[in-house]
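Note that one protein chain of the assembly has been removed; the remaining protein chains are unaltered in position.
Showing subunit A:
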Amino acid sequence: MLSAQERAQIAQVWDLIAGHEAQFGAELLLRLFTVYPSTKVYFPHLSSCHDATQLLSHGQRMLAAVGAAVQHMDHLRAALSPLADLHALVLRVDPANFPLLIQCFHVVLASHLQDEFTVEMQAAWDKFLTGVAVVLTEKYR
């Protein structure tokens, strides 16, 4: 359950990301692969050559999905249903990996935005992304 204040914080975070989806998304993936090398198993097409174009393209796609989740933060299950199906049936990323991605997301935002990314914003964003991860893994069994 998101409070009105949390909703506002989440929207604020998205405002800081919007327009930089490719750049932030690519860095997110790069940090994920560097810090948690085991996550590369889920991206065989991406992680073997660290091709900048591919990272930017996939990063853009992932963050665009996050943006869609922000737009529908009050009905995530409906909005993310196709992505939940994809993760359950095709991708089957072990749920333990989502907190790793979330940690890297905070680091990307903190290092780029510094004081603009406040503690309150991190709290709300963490809660929101954790909720997204729950929805994406809900159909696994």
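Keep in mind that, in the parts below, a contact is a pair of C-beta atoms (placed from the backbone, for glycine too) under 8 Å apart; a residue touches a chain by one contact, two chains touch by 3 or more; residues count from 1.
One rule holds for everything that comes next: contacts and distances are computed from a predicted model.
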item	value
Listed names "Cdc23 domain-containing protein", "NAD(P)H-hydrate epimerase", "Sodium/potassium-transporting ATPase subunit beta" or "Hemoglobin subunit epsilon 1", with the criterion being the UniProt name of the chain not displayed	"Hemoglobin subunit epsilon 1"
Selected residue (touches chain absent from view) among A:57, A:97 or A:122	A:122
Subunit A residues that touch the omitted chain in the full complex	27, 30-31, 34-36, 103-104, 106-107, 110-112, 114-115, 117, 119-120, 122-123, 126
